[in-house]
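Note that one protein chain is taken out, while the other chains of the complex remain in position.
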Amino acid sequence: MRTGVWLVGARGSVAVTTVVGAAALARGLRPPVGCVTDSPQFSSVPLPAYGDLVFGGHDVAGVPLRERAERLALDGVVPAGLPAAVADDLDAAEARVRPGVDGADRRSQAEQVAGLAADLAAFREREGLGAVVVVNVSSTEPPAEPHPATADLALLDEALAAGVDALPVSSRYAYAALSAGCAYVDFTPSRGARLVALDQLALRRGVPYGGSDGKTGETLLKTALAPMFATRALRVTSWSGTNLLGGGDGATLADPAAAASKIDSKERVLQALLGHPVSGGVHIHNVPEMGEWKTAWDHVTFQGFLGTPMRMQFTWEGCDSALAAPLVLDLARLTARALAAGRRGCLPELAFFFKDPAGTQVHGLDEQHRMLVAWAAGLASGHAPA
Amino acid sequence: MRTGVWLVGARGSVAVTTVVGAAALARGLRPPVGCVTDSPQFSSVPLPAYGDLVFGGHDVAGVPLRERAERLALDGVVPAGLPAAVADDLDAAEARVRPGVDGADRRSQAEQVAGLAADLAAFREREGLGAVVVVNVSSTEPPAEPHPATADLALLDEALAAGVDALPVSSRYAYAALSAGCAYVDFTPSRGARLVALDQLALRRGVPYGGSDGKTGETLLKTALAPMFATRALRVTSWSGTNLLGGGDGATLADPAAAASKIDSKERVLQALLGHPVSGGVHIHNVPEMGEWKTAWDHVTFQGFLGTPMRMQFTWEGCDSALAAPLVLDLARLTARALAAGRRGCLPELAFFFKDPAGTQVHGLDEQHRMLVAWAAGLASGHAPA
Amino acid sequence: MRTGVWLVGARGSVAVTTVVGAAALARGLRPPVGCVTDSPQFSSVPLPAYGDLVFGGHDVAGVPLRERAERLALDGVVPAGLPAAVADDLDAAEARVRPGVDGADRRSQAEQVAGLAADLAAFREREGLGAVVVVNVSSTEPPAEPHPATADLALLDEALAAGVDALPVSSRYAYAALSAGCAYVDFTPSRGARLVALDQLALRRGVPYGGSDGKTGETLLKTALAPMFATRALRVTSWSGTNLLGGGDGATLADPAAAASKIDSKERVLQALLGHPVSGGVHIHNVPEMGEWKTAWDHVTFQGFLGTPMRMQFTWEGCDSALAAPLVLDLARLTARALAAGRRGCLPELAFFFKDPAGTQVHGLDEQHRMLVAWAAGLASGHAPA
Partner (left out) sequence: MRTGVWLVGARGSVAVTTVVGAAALARGLRPPVGCVTDSPQFSSVPLPAYGDLVFGGHDVAGVPLRERAERLALDGVVPAGLPAAVADDLDAAEARVRPGVDGADRRSQAEQVAGLAADLAAFREREGLGAVVVVNVSSTEPPAEPHPATADLALLDEALAAGVDALPVSSRYAYAALSAGCAYVDFTPSRGARLVALDQLALRRGVPYGGSDGKTGETLLKTALAPMFATRALRVTSWSGTNLLGGGDGATLADPAAAASKIDSKERVLQALLGHPVSGGVHIHNVPEMGEWKTAWDHVTFQGFLGTPMRMQFTWEGCDSALAAPLVLDLARLTARALAAGRRGCLPELAFFFKDPAGTQVHGLDEQHRMLVAWAAGLASGHAPA
């Protein structure tokens, strides 16, 4: 069955890499490297095929997808030649992109949400889609305390009706998605659906949501390595992380306010895994020359037997969009299936994909993986646990 | 109950660090960093207390334990002052050290085995011990094909009786241990109890054995990181490991024949975890100036989405003896309990501690940890699974 | 001839390591590793012997030198046992420590300077010293624009006489040193003697001064490596430096204002060596657990032939005080000789030792070394170039 994947930030690097990749996989041009749901453990789960995914999305600006894809090929994010080979798919997705909302939007938030929801409904209808999943892959927004009205759906609706600006941008998209009967996934650290009122909305509308902040690099390694120190009873005394990044992300995160939310979720992870606070911290430095590539250097000091001090360090050099895109596909496929299976509300079982998993404190990568596989098996068998 | 821990290689760095550490823990001088069995998951397992462990051992040479401990303090392996604080314990252990066997021994192998077993029986009796565990922490021996007679216990006994040299040194210790009713653990990559005939002996005598090759550094990291690549479906294209080591180990492993056995078990791990062979290999370089410290550098290349090439590298700087010693204590405590609980034959559940786990192909660290915790829970409840 | 070495910050790690080390070298307890002026190129320069150096200094607080030295031994900065072996020298230096000045001093700056100068004169007289060199090894002070009155010595004296607070702390020490006929060296990035008025004072009093900011780690490497990229015509596109440090320095530099001055001098170096600005920057992160040790990680991207992008990275793990102390001895010996030889004003030939060399834009390490050797040869021959 044709399944809609609606990308908030549809002309960004992650979105375009996702669309190029889905098309390449559907056409058999590349093997599904990096696609978790293509692993044998998921073979019995009835997930939508890559060729059944129909892409659309919102964006406030940006160059057309085909042009962006060509730039990504120049930067080595996607293989040279591939954008041309899937140009039709890129143009089809481009034709489905609608103007998004941002801080400069003069309409009331209620009007904005209604507009976004209407776009989603139109997408579903026009394309004859069985399920639509909205995935937020736009830029990180600065963190902020939730507005008091978001503590309850009735209050929130009242506030919105009264013209109050109660929702950050990401949550307007989440409201629109949930109210339109779509699943919602936040791949960024933004607020998205993580508000009491929106959780209530998801439960009422019977749709699932998940997030947040895709785990693609340094934190992925942390959640693989920190359990090693913990199970071996080695005491980590400091863990200092440095991230060099360019691209749009580097510029966005050079703003300390925006970086704060990303750094927060990165730091919480370690404490949860090790069971005690650890000095060192996470630092993000903007290096425009890095382009789409990201280098993380982590330096860890720890005590062995009798307190003997030891050290490890690692350097991770990855291409962020190429690490994120297959996870976006995984999340779209799994969440579409969850929606079809009647799953509603928060999906903590998706923790494997996120730095700051909604609905759970499980951060260990291996434990998250087992949780995911078990849950997917339930989806396969038709069980739809509440 | 007093429990015997008999160390083959009793005057080596690992053994002496173990004895110093057990004494320090028993006296409450240091917290049990690095001791897995002191973690909350093991709190209900009735393991011998550190103060109940009685140390003895075999060695063919070496300086007395107290002197060796002082040297280790100078090298930063154990804290300055600690050897003096536990001098009594070191002297008591030194007094229990008996001459071991080696390649230069002129007696028949049957006589050697009988002599070693007599030492063990005398140790148990004289010290009034409930259980004795023999742990091989001596130097790595060169790998060799097993003698045909080791394929069956009757054949082996016949061969030994006829004066045939059928067993490498480590296996003579294993034979002696098992026949004397002791548990046997091989912390080195040597052959030890891993012969069909000795497995039969363990089952007949009703004693357990485990091994081999303690997982203390580079391989520990591999077994934490490789599952990350596997569960994320990232294709590892090369994994090159370089180990710089000094000390006795560096000199021993400068001999390619001896290194072969260590490298073999290191390389097998990756293929098992990733599901396909990986180029790169493991290399060991002798750098005498490193002393007791070991630096491993691993360089990993992998493919992300659409084949995009990415890289990671890590450097691990650890003190080998200080990483090994708490595991020796863990193994002694767990194996003593298994012996008391009537467990016999191979103990695959100890895989968490080993590069080349006997009786299992499970190499993923987290899976090994769950296996260990579940098994220990069985020991706690008095279940003694065959 | 007995030579005075007066340390501002006399109870800090660098000062105490310097005093311990000079005593150990004078007594022949250790070889002079790290002492540049003990290299063959300087053998013909008549420098004061280690045993001829007499240490005193100012400090506002701190534990006695002997106690501090014992702590440094525990942290592995100086060898265990060495503080006890040179306890007499530590106590003698401790007895010569006088209270320094700081921001909380209620006296006028003129009074403070006069008091400091009196301490120096008393030191010289009491100890019968031929030359006295003041070396500032206290904590870094926040950078600030110079007061207008510092543009001319007459103006400055007028301002001080009028009770104006025209000088930062480091410059009060410099004024006191120069006016008391002592040479002055700033090992920190603080302002020190680098004011027009103080340069005039040094010329008038006929004494030399040098600085600033001892080059001990990351910047040392930069000044060795950047010339390699430059002479090979490889275009550096980014150079990102991360410094993890604990100790007093880590805490001080966690204050962005104080760090600014250190970072400034670090960043200027690269541009000077490469001939163009380079993105990336220098970052300092406080990790208290690092203690006296400092880890720097630098990540460099560069273009090779036809623009092909390449990378290098290095990790430097050093003990700051043990890197600084021998340079303090070198600077004291060389500057004492320069003073004796009638050299006055700024000493740009000391650039080899500094991140931000006074009086020169030469940053390449090798060129600085040649400059130093040639200048020292002049001191040897009795030439005292103006």
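Letters are used for the chains, namely A, B and C, taken in the order the chains are written, and counting of residues starts over at 1 for each.
The rule we apply is simple: a contact is a pair of C-beta atoms (placed from the backbone, for glycine too) under 8 Å apart; a residue touches a chain by one contact, two chains touch by 3 or more.
Model, not experiment: these values are computed from the prediction.
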Given B:53, B:110, B:207 or B:290, the one touching the chain that is not displayed: B:290
Message: Using the touch definition from the top, which of C:38, C:59 or C:119 touches the missing chain?
response: C:38
Query: What subunit C residues would touch the chain not displayed?
result: 17, 20-21, 24, 30-36, 38-39, 76-79, 82, 220-221, 224-225, 227-228, 231-235, 303-308, 310-319, 322-323, 325-326, 352, 364-367, 369
- line: Against the hidden chain, subunit B presents residues 237-238, 240, 242, 244, 279-281, 283, 285, 287-290, 295, 297, 299, 301, 311, 313, 315, 317
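Here is the rule we use: only the chains that are shown with their structure count from here on.
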Field: subunit A and subunit C: spacing of chain centres that average the CA atoms, whole Å
entry: 50
Query: From the C-alpha centre of subunit B to that of subunit C, how far is it in Å?
result: 50
Field: Two or more partner chains touched - positions in subunit C
entry: 315
